[in-house]
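Report on one structure; see the data block that follows.
Only one protein chain is missing from this complex, and each of the others stays in its spot.
For chain A:
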């Protein structure tokens, strides 16, 4: 007697890749804009990036319906925080909130693979990377999504992230300048879209620095 399998799944994977790189006084968060299902493209112009607070931006790949629900939850919680504290949430605070929100649904998870990027309280770039149930870590750079297996080794090679196990404790942020980091992101996505069918169309690049948040785009392969 074979165990009965579900004939319907509440989840779907809409594909796509996300990347974030932390610098000394900036943070770059990028994601492609392709939304797929199975072997089809649903749209070429979907934003996976969401501004959660003044200095805090999240990019999420996975099941976009869950991603949208997660973004709304965090936005509402942020409003409550602002009413109570009279200020915006810092990036590390938002990082903890995201982790708690994800774990809250430990037994019916948000199918959402997130990278959170922004500036911490001292203005230094920070990136937090998550799994679907809220396990997170502060890192110097990160990649999630369908192209992450192609992107991460390349970022490892270029950004030489020190092991958190090393002593003395080393800073995780990259010594790269903002323009170099953006260039690296563009290179990385161009490579990923060559081999990953779910990554392509356009990259949306968001840069958070002391002057604020700005956005730029780059075209990618459409195939």
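Rule of thumb we're sticking to: a contact is a pair of C-beta atoms (placed from the backbone, for glycine too) under 8 Å apart; a residue touches a chain by one contact, two chains touch by 3 or more; residues count from 1.
We take it that contacts and distances are computed from a predicted model.
Undergrad: Out of "NADH-ubiquinone oxidoreductase chain 4", "Iron-sulfur cluster assembly protein", "Proteasome subunit alpha type" or "Cytochrome b-c1 complex subunit 6", what name does the UniProt record list for the absent chain?
TA: The record names the chain that does not appear here as "Proteasome subunit alpha type".
Undergrad: Could you list which residues of chain A touch the chain missing from the display?
TA: 72, 76, 79-80, 83
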